[in-house]
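The structure under discussion is supplied below as structure tokens; questions concerning it will follow.
All protein chains but one are shown in place.
This part shows chain A:
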């Protein structure tokens, strides 16, 4: 009896461990790797941390909303919710006439969509390839929503920090105290 119990519990533990190894495949990688979206906004290459987003959508209709913010493209509908969509290129200070095709939902609240022109791909990059710029913290204000660079086969790309971008939008929309200025 006791033996059977031991075997049973051992089996259970093994099974749990086995399942667990599938349930959390990325944990060990996460420490050394970063999931990135490589995108183009206004013709320039950038990268976005996937963990800072909550969805990527192509060709989502955006209803233009007239108002004081040129970077605000308009409103998009997501499952009954109305989400404001800002043009990333304009937020980064180099607006183009072309209408962005892609839309990434920023993590966090209130809902916020950021539109960009092209999606190059999805890459996993070693954290060692991320280059933090010197004086990162002090330079934040001036650099707006860019935080560091990532070295990728096609060349290095500035990383758009979504929380910093969100803070900028909040300031533009008068939603929070102005933090970052729009980069000139």
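Here is the rule we use: a residue touches a chain if its C-beta (ideal position, glycine included) is under 8 Å from a C-beta of that chain, and two chains touch if they have at least 3 such contacts; residues count from 1.
The working rule: contacts and distances are computed from a predicted model.
Colleague: There's a gap in the complex where one chain should be. From "ABC transporter permease", "Anti-sigma factor", "Phenylalanine--tRNA ligase beta subunit" or "histidine kinase", what does UniProt name that chain?
Modeller: "histidine kinase"
Colleague: Touch as defined at the start, partner being the missing chain; which of A:72, A:91 or A:149 qualifies?
Modeller: Per the contact definition at the top, the residue touching the missing chain is A:72.
Colleague: Pick from A:119, A:152 or A:173: which residue touches the chain that isn't shown?
Modeller: Checking the options A:119, A:152 or A:173, the one contacting the hidden chain is A:173.
Colleague: Which chain A residues touch the hidden chain?
Modeller: Here the touching residues of chain A are 61, 63-69, 72, 74-84, 110-112, 169-170, 173-175.
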